[in-house]
Every structure is written in structure tokens, then in C-alpha cells.
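Omission of a single protein chain aside, the complex is shown with its protein chains in their original locations.
Our next item is chain A:
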Amino acid sequence: MQISPRKLSMHLVILALGLFMLYPILWLISSSFKPSGMIFTDTSLWPKAVTLSNYVQGWAGIAGTRFSSFFVNSFIIALACVAGNVLTCSLAAYAFGRLDFSLKKIWFAVMMVTIMLPHHVTIIPQYILFKHLNWINTYYPLTIPKWLSTDAFFIFLMVQFIRGLPRELDESATIDGCGQIQIYWRIVLPLAMPALITTAIFTFIWTWDDFFGALLYLNSANLYTVPLGLRLFMDSTGDSAWGPLLAMSALSLVPSMIIFFSCQKYFVEGISTSGIKG
């Protein structure tokens, strides 16, 4: 196949720009393998000398906590949030997308407004509420709200998707004697899988990256998530231990990258159909 020079030059421009965009990430990864002394003297992306010592030192942890425990903590929280969002947002989305009930339009409008609401307006009373419940320094403040579908954005995403599913399926299921709960569970949920997966991957990545929530609610290092662990590194080691910090930073990106590369299709679909801000 013949490629016109015009197209070829466009490919080159886009590719060059893309590599330019990726440079910081590549720099992070490459630096994490450089011996401490070379991180800021050797600017090339291909390290002149390669070492794993940054990873060994970083993984050993800080403040008496191994870095692996930050990872485990983050995973526990992220998975609890994913399960909560997928289940409770889909329940609400089924009602909005499929059922007919009084005040539906008003409730739907309320839900849309909560998407736009800056969460700082509620953060202080929420903090005080959790304090009264003795939930500070536990994972409840970070996970329970997801089990009550506070990420209304995902309800909206699923409603959009569920509305597009053919209604004939529900009707024939009704004739077969299915109730609404069975229709939700056996028919709509399996068909809405792309929307559920989109919700799951974005919930995972946003929870994984969540710094503000963890900063507010977690005090003990052994409960810290990965973002707090990184910050701990940054604060207490000063400029001397950039190697381990960069190594753990690079490592912290791995779960998101794995999910991204294995679910690309859903990312693009999810963003372009619903406008997830990313």
C-alpha cells in the first residue's frame, strides 16, 4: 500500500508530539532505574547504568511501614469502592432508566445537580459526621459513601446506557413471570456490562489516585494508601532519597497502566459517550 508523503508527514507530526507528551512519564521510569548519583546528571532516557536498588530501598518502606502495605491498603479501598459503585449506582440507574414512578423527573434533576456540585461544600460536615461516628482513621469514610451511590456521575452514565437497551427483552421476561428485581439482575445487568466495566475501571483508578480523601481521614502510617505513602517519602527524606521515591512513584502507576492497556476500548467508549473528565 502506498502512503502519500502528506499522510506520512502527518503521522510523523502526531507521533513526535505524542512522544513529547510521554517524555515525563518515560523520564520517571528511566530515572527510577538509575543509581542515585546519576538521576540528575544523566538526562538521557536510556540509563548509562541500571540498578534495582531504588526499588529495593523503596519497597522496604518508611516510617516502619513496608511499601507493600500501602499497596494492599489501596487495593482494599479501591475494590470496596468499585463494588459499591457498580452495585448501588446500577440499582438507581435501573430505576431511572426503566421504571416509571412519581416525581421521577424531579429526582433525576436532583441527581444531575449533585454531579455538578463541588464536593467541598459537603466535606466539612461529612468530616464532623465521621468524627462523631468514630470513623476517623478507618476506611469507612472512604468506602461507605460509594455504597450509597454518592458518585452520581456513574448513575447518569448507566442510565444513558440502559435507556439504549431494547425494552422488548423486559416485556418478554415479564410475560415469563420475572419481577423487576429479576429483570434487573438477569437481563439488564448482563447487557449493561460495558457501562458497568467503565464504571469499575474509572472508580478503581480515581480511588487509587485519591489523595484528598485519604489525607483527611487516615492518620496512622500502617493504614496509609499509596498516595500518602509517596508523600511520606517526599516529606521525610528531603532531597537525598529521590531514587526510592521515583521508583515507588513509577510502581504506583503500574495498576492504572495495566487496567488502561487491557480495557482501552471501554476507556474511549466511556469518555466519548458520557464525557468522563478523566
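Annotations for the structure displayed:
FYI, contacts are C-beta pairs under 8 Å (C-beta built on N, C-alpha and C of every residue); 3 or more make two chains touch, one makes a residue touch a chain; residues count from 1.
Methods note: contacts and distances are computed from a predicted model.
Going by its UniProt record, the hidden chain of the complex is named "Sugar ABC transporter permease" among "Rieske domain-containing protein", "Acetolactate synthase", "Sugar ABC transporter permease" or "Anti-sigma-YlaC factor YlaD". Interface note: of A:A49, A:A63 or A:L129, the residue touching the hidden chain in the full complex is A:L129.
Here the missing chain is touched by one residue of A:M38, A:L165 or A:L253, and it is A:L253. Of the listed positions A:F33, A:W242 or A:Y266, the one in contact with the omitted chain in the full complex is A:W242.
Mapped onto chain A, the interface with the missing chain covers residues 7, 10-11, 13-15, 17-19, 21-22, 24-25, 27-28, 40, 43, 88-89, 91-92, 94-95, 99-102, 104, 107, 110-111, 114, 116-129, 131, 145, 147-150, 152, 155, 177, 179-181, 184, 205-206, 208-209, 211-212, 215-216, 226-227, 230-231, 234, 242, 245-246, 248-250, 252-253, 256-257, 260-261, 264, 267-268, 271-273, 275-278.
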